[in-house]
Structure formats: structure tokens, C-alpha cells
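Yeah, one chain of the complex is gone here, protein chain that is, but the others are all in their spots.
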Amino acid sequence: MIIHDKCMEEKLMIEIRFHGRGGQGAVTAAELLAKAAFKDGKYSQAFPFFGVERRGAPVMAFTRIDTEPIALRYQIYNPDHVLVLDDGLLNVVDVFSGIKDTTEVIINTKTFEGSGEHTVNSIDATGVALDMLGRNIVNTIILGYFAKKTQIVSIESLLEVIRETFPGKVGELNVEATKKAYDMG
Amino acid sequence: MVSIGCVIKTPGNSKINKTGSWRTFKPILDKEKCIDCDNCIIFCPDSSVNKQHDIDYDYCKGCGICAHECPSDAIEMVKE
Amino acid sequence: MDIPDKDLLAPGHRGCAGCGASIAVKLALNALGKNTVAISATGCLEVMTTPYPETSWEVPFIHVAFENSGAVASGVESALRIQGKDDVNVVAFGGDGGTVDIGLQSLSGAMERGHNMLYICYDNEAYMNTGIQRSGATPYGASTTTSPKGSASFGEDKPKKNMPMIMAAHGIPYVATASIAYPEDYVKKVKKAAETKGPAYIHLQQPCTTGWGYASEKTIEMGRLAVETGSWILYEIENGDFEITYRPEERKPVKDYISVQKRFKHLDEEQINKIQKYVDAHCKELGL
């Protein structure tokens, strides 16, 4: 997709693809990221891969971030960043599909070291989640790590959006877990 | 020209349609025999009997319910 | 019975000579009074009373389609209440086709949601507007154009759908049956329904000269015979309490009722006995 790449280059648009399982919050993660980028003064867009899958099935979600209004309205085939919320998906879906030489991949895993082909960062988000949230919901945690690694969104905006989205105690727990992941980045 | 949405703003104006022309038999009331039971008023499908038991031949279709339901046989159906 | 100075269904309408539907509506409107909005399903009633630019309605009236008078009434009721018009009576009329067949879902939804309205089914036991096709309310044995008698058919082969009990199963505060031949009973029920907070349903039997095949003067007599034979039972269910509102002194044989109608003319003794048994069972069930 030559045209597409060119427009990316010129507009400096950043495209992020999320892989997760139904119920893990990949779609929410994509939206949280878009909202945080917007708070930073950027334009953003987020949408799920519109499926009929139920809890547990592999799902995808997408975020676009740009300094200008975003016109593109199709799925992301050549992401700049890939975030994998569950390393079990590595055996099931090709999370590396369509990635470029420059694409950075973040995987929630204790074990995966990467094949050397791609830049892969690992974080044991599940460990953090079980430790701090008491259940395996890693979407905010992986975003904290992503924020530090990529500097695409500010941690302040991210935390603010998390608080707005999850009011009360749940939000505060997520804020703490996200901060922790940020420090791990 | 029709009104917007064919809305009719003249309630009850079907009165311009004189359904008395449908009639072949005509009810004739003998007020002497009338016992004021009001059956002819209550059961008239065309609201053609008033409180004084006068029959409005403009609308009476001659169905004969009034005569049939009259307990004192005060109404007779007569060929027009 | 109170006789108003002016009926709220004006004459000049296109109903047949001897039409029972116009009696049904006239009596209901007079009981409800001027502060009423009427909704109607498509059918005889709507066609004969609203041929543009004429209307027989002296109260506000709306018709949209055949199968949706329950939903239209829901919209009307909601719009009136949100405007603070809590005292306006909302009454919907539907024939048996528009009620027990095609309009059942829409009506069920309206009843379930608890709108403060009255729905009156004027049941003439077939689709009369389009020329006497059977409906779910057509009684066992009746010959209609779509349940005709023939060498292999004695007419409608299933008994009438028990619509009032289906409505009662919704748990609404007021359900009643009525007949145009018993106007005081009917009017009393309409008034009771209007006073009920929440949905009310009246299933009104309304003989039809054209569809049933009897002389036009006998519309009331047919209704009376239906009740006197136990073929149609007058009752009400008020907040779950069932009560028969009229008991014939001595129940007449069903034959007296059906032998005088063209739609049952073809039935033999055996079939008439079968109908008698069905009526007996139904009367027993309801305690008549």
C-alpha cells in the first residue's frame, strides 16, 4: 500500500494496533489511548475490529493519532505499534501481520523474548495486574508501559482519562498500576 | 388541493353525507305506543333518533334495528 | 342509561345498515366523553368513518396502519402525559383481525408497558373490511371465504382464540368482555376501564350483518343470542378478580344462535353438538 505509507510519512500519523481477547479490554485500551492523545492536544481516532466474537475470542482494536484531523476510515494494516494484551494469542493470530521495519511491538508476557526480527518489548502486565488489581485486566497497565516507551502520550493525560473512565476505587487502583507499569518502561 | 397529510379539521363533518338515501324501508314511530325505553336511541348505528325519539331520515339507513328492538312494537318499517 | 345530546360519532358514516361496529364505538365514546383521543387500526371502522375530507369523529382521532394501533396508542399516550394532559382518555379500537392476529404483538407490548389507556377490540369474528376472511377470532364451524365449507371442509376447523385471557395473562388491572347487545353492562365497563390507572382491555362481541349473514335488524338479537346461549360470556377481571357480570336465567341451546346465521347454515347435527359441547365446557370452566 504505497499511497498509504506516503501519507503516513507526510502527516506523521501514528497507527497503533491492539490484540487481545474478548473481555480483556483491548477496545477500551484503544479508546483510552485516543482520549489521552486528545487531551495532549492531538487528533485521534479509535475503533474496534468489528466482530461478533464473545468473551475469550481474539479481538483487535485500532488507534490513530495525528497532529492534524484524521480522515482515514479503514482498518490499520501496517501499524507503527502493536500492543498484545495476552501472549497466548501469539500461537493463535499473527500479531506481526503487516508490520514495518520500524514497528515496535509490546507484548504482555513473562517468557517471550522475540525472534530478533522485530523490536519486541515485553512486560509482565499480568503480574502487575494480579498484584495490584487482583484480577487479570491489563489494558491500563500496558498503556502505562507504552506511554513511557514511546512518549506518544503523556502519563498525566493517560491517568486523567483512566480516572474519568473508571470513577472511584477501581480507577485509583488502575492509576496506581498504570504508574507502576510506566516506571517499568 | 388537499390538506397537509389529509388531516381533517372539521370534526363530525360526515353529516354532509346524507345516508338516508340508502334506505328502502322507513321506520315510522307511533309515539302513542312509545314507553321511553330509549332502545331505538341506544342501538341506532347512525345516531338517527334524538332524545325526543324523533327519527332523522337524513341519516337513517333503514336497518330496522329500532323496530326490532322496540319492546312495545311502536315502530313499523314501511317501504319507501 | 344516560343519553347524550349529541353522539361523538357523527352520522353520515359509511357503515352498513345495521352496522354493529358503529354502535360499539358510539356507546364507548359517549361513555368516555369529549376529553378523549381515539386511535384506530385499519379496518371497517376506520375506512367507514374517515373518507377524506369527511370524518365522523367528534373527538381527536388518529389512524396509522393495520397492525400497530397498540404502539400508536403508546406514542399518543406518552405524548399526552409528558405534556401534562393526564386527564385525557386514550382509547384504541381494533377489529378482531387487527387485535388477535396481526396487531397482537403491538398490543401485547402496549399492555405490558403499562400505558394508561383502554383498548377495545370490536370482534365481529372475521376480516369484514376485506370481505369476510377468517381470523383467529373466527369461531369453530363458521364458513368464511378463507375457511370455506366444501366437500372436505365444514368451515373454520379451530375454536376462537381466547384473547381476553391472553390479555389477562399480562397482569393488567382491568380486562372485560362485553357485547353491544348489553349496552348498560358495556358502558359500565368502559367507564370502569377509563377510571383504571394503567392499561385496560375490553373484548367486545359485535355481530356483523354482512359477515354473519342475518337480516340487518337482527344485529342486537344476534348479540343477545350469543350471550343467552353461553357462546359469549360477559365477565370482568379487575385486579385479578374474575367475576361473571351477566348470567342468563336459563342457558338456551347453541342451535338457537347458530342456526339463524348463514355462516353456520351448512353444519349438521353432529357438528352442532360438537359446538354445544365446546360451549358447555367453556361455560363450566368460567363458572356459568
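Brief remarks on what is shown
Every chain is named by a letter (A, B and C) in the order it is written, and numbering of its residues begins at 1.
Rule of thumb we're sticking to: contacts are C-beta pairs under 8 Å (C-beta built on N, C-alpha and C of every residue); 3 or more make two chains touch, one makes a residue touch a chain.
Basically, contacts and distances are computed from a predicted model.
A chain of this complex does not appear here, and its UniProt-recorded name among "Dehydrogenase", "Pyruvate synthase subunit PorA", "Nickel import system ATP-binding protein NikD" or "Branched-chain amino acid ABC transporter permease" is "Pyruvate synthase subunit PorA". For the chain that does not appear, the touching partners among the shown chains are A, B, C.
Within the whole complex, the absent chain has one touching residue among C:64, C:165, C:215 or C:286, and that is C:64. With the whole complex as reference, residues 1-9, 11 of subunit B touch the missing chain. Interface with the hidden chain, as seen from subunit A, comprises residues 1, 3-4, 6-7, 31, 34-35, 38, 43-48, 50, 52, 70-75, 77. Not every partner is drawn; the one left out touches subunit C at residues 34-37, 39, 46-47, 50-53, 55, 57-65, 67-68, 70-76, 78-83, 88, 105-106, 108-109, 112-113.
Operating definition for what follows: only the chains that are shown with their structure count from here on.
Chain centres here are Cα averages; for subunit B and subunit C they lie 22 Å apart.
Subunit A and subunit B have Cα centroids lying 80 Å from one another. The set of subunit B residues that touch two or more partner chains is empty. By the touch rule above, subunit B contacts subunit C in their complex via residues 2-3, 6, 8, 10-19, 22-23, 38, 41-48, 51, 56, 58-59, 61-65, 67-69, 77. Residues of subunit C that touch subunit B in their complex: 1, 3, 5, 7, 9-20, 22-23, 26-27, 49-59, 180, 183, 209, 215-221.
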